[in-house]
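For this view, one protein chain was removed and the others were kept in their places.
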Amino acid sequence: MSFKYKYRISWVDTDALGVMHFSNFFRICEKTEEEFRIFYKLDTPGISFPRVYAECNYKYPLRFLEIAEITMDIKEIGKKHIKMEFQIFNETKKRLSAFGNIVIVAINDKFEPIDIPDWYINKIKEIMEKF
Amino acid sequence: MSFKYKYRISWVDTDALGVMHFSNFFRICEKTEEEFRIFYKLDTPGISFPRVYAECNYKYPLRFLEIAEITMDIKEIGKKHIKMEFQIFNETKKRLSAFGNIVIVAINDKFEPIDIPDWYINKIKEIMEKF
Amino acid sequence: MSFKYKYRISWVDTDALGVMHFSNFFRICEKTEEEFRIFYKLDTPGISFPRVYAECNYKYPLRFLEIAEITMDIKEIGKKHIKMEFQIFNETKKRLSAFGNIVIVAINDKFEPIDIPDWYINKIKEIMEKF
Partner (left out) sequence: MSFKYKYRISWVDTDALGVMHFSNFFRICEKTEEEFRIFYKLDTPGISFPRVYAECNYKYPLRFLEIAEITMDIKEIGKKHIKMEFQIFNETKKRLSAFGNIVIVAINDKFEPIDIPDWYINKIKEIMEKF
């Protein structure tokens, strides 16, 4: 499956080189994940998904007001983790800007690691099959 | 009283004009307030201090690696609020960079407004008298 | 005139109290201003608009995934400055979240203060009359 989200680079996202700061690529990936959950109504009260791994390869900058198209794919879903892949495309310049992946796990309200609920895994698998 | 804190401008603080983003002036004021509380051991378990007002006048930019010296003064302390004044001096360029003020109130764990505890007011007043 | 922009609160916007950090209110105001300029094609090559003043009154928090509706009004436009007023409405909770204003001035590529170009003032006035 592939989920797409567009984001316009804001002034505050840029740094003194005039390009989006490298840490903000991770932030727009997370924003894409948030929109994905909203879109598919993946609400999980009492469960949070902290990141255990994050990686990004930078290929081409994103500048003020340029449009980033972020593509998110769920690459793995297990009992304990979900691995998401991201591609960030500079739509304004028609160039691949960056790609990377983020791995998340589930915890409960007490910060204890828990299994990802079956209904959640099934729903994600269902979404993945559609594509 | 006057409390001083020095902060070196990081790359991530800058924007595409090569200067610290205007929102980050508020962040280094808050950082100064945090250092002030640490320094005077002003720990308040169960009480938070959300901002109800924040204001900043910008006079001269701060650039990458320049040193900001932030001076914090407590201007008012009442039963319900504390007003802090900040001056941000660009120490590298010997120029006043910005000044402003922030007003905070006290809330408990349930987000309900509460009176600022007497011991806290007294401790602040004691600190103020020293200067 | 009134320009409206909606923004969904991201995880990264929140702080340990579970609400949007006070500095981020300024960032979503600036984002609204960016969308306003895009919408009305207010492109000004070679001219930047640094902030000389920013102020915010906080009334009610914005939490993760809540929708903020930001209303921007241009209150003053002179030869040297533009004053914008912002209202941030928590649309999810139907409560006024914050309001404030930001004053900007014009500078050229060499960071020198300049007059705001007549065509820009006129275009803004034209937009203001429409409302």
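Order of writing sets the chain letters: A, B and C. Residues in each chain are counted from 1.
Just so we're on the same page, a contact is a pair of C-beta atoms (placed from the backbone, for glycine too) under 8 Å apart; a residue touches a chain by one contact, two chains touch by 3 or more.
All values reported here derive from a predicted model rather than from experimental measurement.
Colleague: Just one of B:D15, B:E30 or B:E55 touches the chain that is missing; which is it?
Modeller: Only one listed residue reaches the unshown chain, and that is B:E30.
Colleague: May I ask which residue of C:W11, C:Y40 or C:Y60 touches the chain that does not appear here?
Modeller: The one listed residue touching the chain not shown is C:W11.
Colleague: For chain B, which residues touch the unseen chain?
Modeller: 8, 10-12, 27, 30-31, 34-35, 38, 65
Colleague: For chain A, which positions touch the chain that isn't shown here?
Modeller: On the side of chain A, residues 17, 19, 22-24, 26-27, 30, 48, 50-59, 61, 111 touch the unshown chain.
Colleague: Can you name the residues of chain C that touch the chain not displayed here?
Modeller: These residues of chain C touch the chain that is not shown: 11-12, 14-19, 21, 23, 63-64.
Just so we're on the same page, only the chains that are shown with their structure count from here on.
Colleague: Comparing chain centres built from Cα atoms against the global Cα centre, which chain wins on proximity?
Modeller: C
Colleague: As a multiple of 5 degrees, what angle does the CA superposition of chain A onto its copy chain C give?
Modeller: Superposing chain A on chain C takes a rotation of 180 degrees, nearest 5.
Colleague: Since chain B and chain C are copies that touch, is their contact same (over half of the numbers shared) or different (under half)?
Modeller: same
Colleague: Per the centroid of Cα atoms for each chain, what is the distance between chain B and chain C, given in Å?
Modeller: Each chain's C-alpha centroid was found; their separation is 23 Å.
Colleague: Show the residues in chain A shared as contacts by 2 or more other chains, in ascending order.
Modeller: 11-12
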